[in-house]
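Here's a structure for you.
A protein chain is absent from this complex, but the other protein chains hold their places.
All chains are identified by letter, namely A and B, in their written order; residue positions are counted from 1 within each chain.
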Amino acid sequence: MTSLSANLSAEDMMESSLHHHAVHTNATDAGVVMKEDKFRGHVNLRGNPQDTAFMVAVESVLGVALPTRANTSVRNGDTVVYWLCPNEWLLIVASGTQGQLEADLRSAMDGQHIAITDISSAQTLVNLSGSGLAELLQKSTVYDCHESNFPAGKVVQTTFAKTGTTMCKLEDGSMDFVIRRSFSDYFFLWLQDASEEYGLRVA
Amino acid sequence: MHHIYCPYCEEIREEEEYSYTGEAHIERPKDPASISDEVWGDYMFFRSNPRGIHHEMWYHAAGCRRYFNATRDTHSYQIHETYKMGELPTVTAPTKAAPTKAAAQGDAS
Partner (left out) sequence: MSQVNRIATGGRIDRSKPMSFTFNGKTFQGFDGDTLASAMLANGVGIVGRSFKYSRARGILGHGAEEPNALMQLHKGNETIPNPRATQVELFDGLISSSTNGWPSVEFDLMEWVGKIGGKMMPPGFYYKTFMAPQNMWMTYEKFIRKAAGFGKLSLDPDPDTYDKVNVHCDVMVVGAGPAGLAAALEAGRSGKRVIIVDEQNEFGGTLLASNQTVDGVEAATWAEQATSELARMSNVTSMPRTTAFGYYDHNFLCALERRTDHLGPVALTGTRQRLHRIRAHQVVLATGAIERPLVFGNNDLPGIMLANSVSTYIIRYAVVPGQRCVVMTTNDSGYQTALDIQAAGRTVVAVVDSRHAPDGRLVQAAKAAGIEVMAGHGVIEAQGSKRVTDVIVAPLDEAGDKLVGAGKTLSCDLVAVAGGWSPVVHLSCHTGSRPVWQEDVAGFVPGPTIQNQHLAGAIAGEYRLSQALNAGVQAGANAAGTQSTQVFDCGDESEGAAQALYIVPHTKPSSRAPKQFVDLQNDVTAAGIELAAREGFQSIEHVKRYTAMGFGTDQGKTGNVNGMAIVAKTLNKTIAETGTTIFRPAYTPVTFGAMGGRDIGVLLDPARHTAMHPWHLANGAEFENVGQWKRPWYFPQAGETMQQTLNRECLAVRNSVGMLDASTLGKIDIQGKDAREFLNRVYTNAWTKLAPGKCRYGLMLKEDGMIFDDGVTACLSDTHFLMTTTSGGAAAVLGWLELWHQTEWPELEVYFTSVTDQWATCSFAGPNSRKVLEKLCTDVDLSAQAMKFMDYREGTVAGIKSRIFRISFTGELSFEVNVPADQGHYMWKKLMEAGEEFGITPYGTESMHVLRAEKGFIIAGQDTDGSMTPYDCLMGWAVGKTKEFSFLGERSFSRPDTARTDRKQLVGLKPKDPTVVIPEGSQIVMDPNQPIPMDMMGHVTSSYWSECLGHGIAMGTVKGGSDRMGQTVYFPQADGRVLAAEICSPVFYDPKGDHHND
């Protein structure tokens, strides 16, 4: 067994669920490029959007209002907020800031009916891009990802092969995927297989 | 493969995002201890299973994880409407009255 040094930073103790796939690289002209945005803070937030106090309190902490339209997202610097259902949002924030965010939210909403759950380790954020992306998505999800149905900023929770994902279209046409930790290996195996004809590069 | 409008996601989604979870508008008896075995048994086990208009629950398992109701024709598979929990259907079978909270409770009391 490898002996571990006593004074490691928090980051040194951490291992993304996709860590062992990071070594895979492929041709530079790959049609699919995968980039993991690891160790971001992921916080699940529940609350009543009809409750002004709740909405105001959240905005005061995030600096941006929670999206209330179905399947939408908002961005504010490093912070991204996904609408998940009428009373549920996913907040994705800079790595390591989720603890402070939770504390700030709790103090801003003391006594309100809310739930705040740190799920940073439960999932990871993966960006996929490239000329093969559209076809890759057709192989992988039943959702219609065509630009006419999936504009930038849209967020959709659906199936990805035999697992689930929350996906968001970015301005540059690439897509962010939230992948559950325990399904990460399956996700990568699927990705590797489905992108074979386009070439896969892990950035 | 059904194509189902989720009243919470406000979109039509593929059937594989959903699970069917049985007949809608079956209300749990408010005071189980005071009702007969027969009434309790009806609540647990008996369902209408009609040919035609059927009100049923679906769970958007791979989506927003909300339960909602659908009015679906069990013969043609046409979905006439979907509606949120707590709402009543607008499409009902011609011969039967719309299920109401009172009716569901009436069975149980």
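In this text, contacts are C-beta pairs under 8 Å (C-beta built on N, C-alpha and C of every residue); 3 or more make two chains touch, one makes a residue touch a chain.
What you see is a predicted model; the values in this text were computed from it and never measured.
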TODO: Sort through A:V56, A:A103 or A:L189 and give me the one touching the missing partner chain.
DONE: A:L189
Task: Contact residue for the chain not shown (choose from A:K35, A:R75, A:K154 or A:R181) - done: A:R181
Open item on the list: Using the touch definition from the top, which of A:S17, A:N71 or A:T166 touches the missing chain?
Closed with: A:S17
Task: Residues in chain B touching the chain absent from view - done: 1-3, 14, 19, 21, 27-29, 31-33, 35, 37, 40-41, 43-44, 57, 59, 61, 65-67, 75-79, 85-86
Open item on the list: Please output the residues of chain A touching the missing chain, sorted low to high.
Closed with: 1-4, 8, 10, 13-17, 20, 39, 44, 46, 113-123, 135, 138-139, 141-144, 146, 148-149, 161-163, 180-186, 189-190, 193-194, 197
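One rule holds in what follows: only the chains that are shown with their structure count from here on.
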Open item on the list: As a quick test, compute the distance in whole Å between the mean CA positions of chain A and chain B.
Closed with: 33
Task: Touch list for chain B against partner chain A, complex - done: 8-11, 13-14, 16-17, 62-66
Task: Contact set on chain A toward chain B in their complex - done: 70-71, 84-86, 88, 142-143, 157-159, 164
